[in-house]
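Complex shown without one protein chain; remaining protein chains in place.
Moving on to subunit A:
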Amino acid sequence: MSGDKILSVDRLTMRFGGIVAVQDLSFAAERKKITALIGPNGAGKTTVFNCITGFYKPSGGAIRLTHDDGRVIALERLNDFRIAKQAKVARTFQNIRLFPGMTALENLMVAQHNALMRASGFTLLGLVGAPAYRDAEKRAIDLATDWLRRVNLLDRADDAAGNFAYGDQRRLEIARAMCTEPALLCLDEPAAGLNARESAALSELLLSIRDELGTSILLIEHDMSVVMEISDHIVVMDHGVKIAEGTPREIRDDPKVIAAYLGTDEDEAVAVMESGT
C-alpha cells in the first residue's frame, strides 16, 4: 500500500499469562482514510484496539503514530489518558460508555476537558470568572453544538444521555470522541445493535468525518455492509494473527478470509461477504 501512514503497528504481540491474544501483528492505517479491522469473534481485534488506545500495555512490538506535522509518537510507551491527551487518539467502546447522568451537551463538554482546563488556568482563572475562560467555554459550547447538529441530536442537547435510544447513544459517543479533536478516531463496533437505517446514517457520518474533517478512522466492525461500503483498507485477523489485508474488493474474494469466517464452507461465506455490496 502507498500513501502516508498515520498509524503503523509493527509486530504487535499481546500475551495474557500463557494465552497469546495477538501475535506479531503488523499493519498500517493511512492518513485521512478509513481502515477496518475485521475477523471472527475472539480474533483479538479489541485487544489490538486496547493496545493502541493505551488500555493494555503490549507485551511486544511497536505502535507508531505520525501526526500531520511529522511528529512521531510511540504509543506503546504512553499509558491510558496520555494517549488521548498527547497523541490525540480518541476511541469509543463496544458497550457504550457515556456519562448517563449528564446531559448530551455536558458529555461533549467533558470531552473538551484538557482544552478547557488550560483555558481556565487550571481552575484558578475560571473560579474568579476571568473573561478569557468565559470565551473559551463559549467556544467549547459552540463546538459541542456543532457536533450535536452533525449527529442530529441538537434538539436533545439538554436531555440526560442515559435516556437516549441505543442508536442515539452510539452517535453521541462518536460525537464525544470527535470533540477531543483527535488525529485518529478508533471505533469499536460502531454499528453493533443498529438497524439498517441507522447503519446507513452511521456510514454517512463516518464518511463525512473522513472527507470534511480529514480525520483518520480505524474501526472494528462485524456489520459487513458498513465495512464494505466505507472502508478504504481492510485488515483481517483470526486467532491473533493477520490473515489478509487489502481493499474491500480483494478481501471479499480472498479464500482465506472466507475460510476463517465460516470454516471451509466457501459458498456460505461468499454469500455473507456479498450481502455487503
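Note that a residue touches a chain if its C-beta (ideal position, glycine included) is under 8 Å from a C-beta of that chain, and two chains touch if they have at least 3 such contacts; residues count from 1.
What we mean here is this: contacts and distances are computed from a predicted model.
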Chain left out of the displayed complex - its UniProt protein name, from "Cytochrome bc1 complex cytochrome c subunit", "Acyl carrier protein", "Branched-chain amino acid ABC transporter permease" or "PadR family transcriptional regulator": "Branched-chain amino acid ABC transporter permease"
Full-complex contact with the absent chain, from A:Leu105, A:Leu143 or A:Ile220: A:Leu105
Options A:Ile141, A:Ile243 or A:Ala259, residue touching the unrepresented chain: A:Ile141
Hidden partner chain, touching residue among A:Asp10, A:Asp24 or A:Asp159: A:Asp159
Contacts of subunit A with the absent chain, listed as residue ranges: 53-55, 80-85, 90-91, 93, 97-103, 105-106, 109-114, 116-117, 120, 123, 126-127, 137, 141, 145, 154, 157-160, 162-163, 165-166, 176-177, 180
